[in-house]
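Here the complex is missing a single protein chain, while all its other protein chains stay put.
After this line comes chain A, so read on.
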Amino acid sequence: MESEQLYHRGYCRNSYNSIASASSDEELLDGAGVIMDFHTTEDDNLLDGDAASPGSNYNMSNGGGAPSSTTHLLDFLEEPIPGVGTYDDFHTIDWVREKCKDRERHRKINSKKKESAWEFTKSLYDAWSGWLVVTLTGLASGALAGLIDIAADWMNDLKEGVCLSALWFNHEQCCWTSNETTFAERDKCPQWKSWAELILGQAEGPGSYIMNYFMYIYWALSFAFLAVCLVKVFAPYACGSGIPEIKTILSGFIIRGYLGKWTLMIKTITLVLAVASGLSLGKEGPLVHVACCCGNIFSYLFPKYSKNEAKKREVLSAASAAGVSVAFGAPIGGVLFSLEEVSYYFPLKTLWRSFFAALVAAFVLRSINPFGNSRLVLFYVEYHTPWYLFELIPFILLGVFGGLWGAFFIRANIAWCRRRKSTRFGKYPVLEVILVAAITAVVAFPNPYTRQNTSELIKELFTDCGPLETSQLCQYRSQMTGNDAGPGVYSAMWQLCLALIFKIIMTIFTFGLKVPSGLFIPSMAIGAIAGRIVGIAMEQLAYYHHDWFLFKEWCEVGADCITPGLYAMVGAAACLGGVTRMTVSLVVIVFELTGGLEYIVPLMAAVMTSKWVGDAFGREGIYESHIRLNGYPFLDAKEEFTHTTLAREVMRPRRSDPPLAVMTQDDMTVEELQATINETSYNGFPVIVSKESQRLVGFALRRDITIAIENARRKQEGILPNSRVYFTQHAPTLPADSPRPLKLRSILDMSPFTVTDHTPMEIVVDIFRKLGLRQCLVTHNGIVLGIITKKNILEHLEELKQHTEPLAASWYYHKKRYPSPHGSNGKPRSRVHHVQLIRSFQDGWGGRGEDSEDEEEVGLLDSSNL
């Protein structure tokens, strides 16, 4: 027996071989969203509906021109079964299997290389396809980012007025060549007409103010309405920031259509509309999604990537780097963002490709020059004033503020999103967007700091006051010598405080609306406003108390010793850090964004503090929280597992459950096999030697079995319900009158991952994370006892969390009720939510629920059935 196992293992390669070459069916593989008929995803139990023809739900078209005339058994063995080795929607991929597949494909191409010039060219193409696909991705995402920047700027200014001489110019471009601009009002020029000027014919006075106010609200509402309609009608997946979903996809989940063409187009268009509507959102997160869509679409040009889900995820990692690269003009920051925040599997090769993709994307964006300043980013600061050691204290205080804001925002936003998810209120997405947009526009217009584009606000806050600046923030009493704040600064302070409160409230309700919405820019704006306020306060303190021992040494009378712009920068980084819990990539992004290399230490101090403070209130960043809220099967590689449970305690079936559903290697008939499949909802079945010995042979996926049986029915003669099915190398000896047996060895995974029942869960969880397994069998003395799937592990983690932190949990739910004045759900809310959360794990994506996740949960078969 032992030797037979070994013998089988030797054939592992063979079995992979056939799986690898099997996936020629283009149609089934079209993950960009096209096909994979959604029917199957609907009622996960493929077979519940019509048990008679289990395969009929599959789109069994024989694409890819596979020879269809072969009906011989032998030929059939050589011929790959189309569709085997692919995945259903909302399923988890098996990284190990995918990697094995790729290695096999690579070997095949390499061995053929020397046969002919054509094969050699093909191998070259194959070797280069990785770089080609990231180049194309970089080009496309750079171009799209340019388009988004230009169009969003233009539409944003459309709320104020139009450029009569050339309709396609925004305000700044309209006055670009004008000589009529003056020092005090440098953005006024005759070509640019505000709506009041156009409609009423007068530029000043209360009438024109009201007219402008009205037009501002009108445009904001129509942009928001258009955006949400387009999302709803054409591509619902285009809403939100996309980063939680991309994280989940990169960790090995399949969401068909999430990175497709329609999503790309609608997201690009509606992103512009959403940004222009003045909602408190940014374009950075959605740009990552846009870049990933580009990566996914281009990977269809290259068989190496289109047919292998694990390889495709390498391209997506690189694409997300390109996305951040163009969003912030920070190529290195993009690579680090991909590494730190989104990617799950990030080998060195991917690092280089991400680097290259980020470079290409940044180059393209730079050559499009969307801001007309020959820079990639809007906020580039040029001051190089030194900072003093003492200033670390306010920087750290800003970090504390950032951490508190982050923790508060995550709580409040998740509570609000949960309400949207679980109550009737979520039924009116269009109305909600309109309402939020209306409130935002009505409140934002009177305050100049909220009326303007958020990135322009950040730019203004980052800029240091100098003799050239005329903004209200820089109206000091004596321009040359002192920093004595004038009335302008004081009124600016008031407006900034109001803007801060407004932004904080609106951002909580905006993130999660059904329009593309990023989080980076609003978070940075909040931090920048707070930082600027602190900076000016510090400056005044130093001015009035320059004889304090703290200021005495380095702050002489009349000298510029404190730079408020720097405080704004540090505050922005701290708030972003509090929300996303990024560290390295965030600091790199901020200094690439501002060019302030000298300020790395303050930035690091603030970001680190904000992470500590934020972590004290809850370890999850906003993206992880949203992943958990939606119940995506995401196994976080950063979390530690510190419990002492054993594999036996986690595996299915549980003690009280019926026994494990298994298949035997050579004594089941087609009928029995189908009965097994029909009676259970598991997505995979262990194959054992026989009922008596129970030793493990391999593992077969439900989807593969279904496809293979259906395929055999159609192509092979003589397959009857009572045909014998065998997974062994040679057909079993059968009575003479029995129908021709069906060989299914090619779909059998001969090397399933196994652990023994006494393996600590710590190790099992590690194996799942590091190898990206989908399921793992649990054995005892070579006998299959049960199975552990990714979902079981997630459930287990959730369970442990509930057990070990009852105190924290109750406090958590208590706190969550905080923003509830906006709803009518009373007391029992915390309990309801509690239940909700668990439910979302159990049937949200999986199990017997509607969409099956990878739940090869084990069931059991009656032994009489076998």
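In the analysis below, contacts are C-beta pairs under 8 Å (C-beta built on N, C-alpha and C of every residue); 3 or more make two chains touch, one makes a residue touch a chain; residues count from 1.
We take it that contacts and distances are computed from a predicted model.
Hidden chain, UniProt protein name from the list "glutaminase", "Translation initiation factor eIF2B subunit alpha", "Ubiquitin-like domain-containing protein" or "Transmembrane protein 9": "Transmembrane protein 9". Although one chain is not drawn, the whole complex shows that of A:V96, A:I150, A:M663 or A:L785 it is A:I150 that touches it.
If you put the hidden chain back, the residue from A:G512, A:G621 or A:G772 that touches it is A:G512.
Considering A:K261, A:R740 or A:K801, the position touching the chain not shown turns out to be A:K261 (whole complex).
Across the entire complex, the residue among A:R186, A:R619 or A:R714 in touch with the chain not shown is A:R186. Touch with the chain that is not drawn comes from one residue among A:V134, A:A196 or A:I269, which is A:I269. Although one chain is not drawn, its touching partners on chain A can still be listed: residues 26-27, 30, 33-35, 37-39, 41-42, 59, 61, 139-140, 143, 146-147, 150-151, 154, 166-169, 173, 176-179, 181-184, 186, 226, 229-230, 232-237, 239-240, 245, 255, 257, 261-262, 265-266, 269, 272-273, 297, 300-301, 364, 367-369, 372-374, 417-418, 420-422, 426-427, 429, 467-468, 470, 479, 512, 514, 629-631, 844-845, 850-851.
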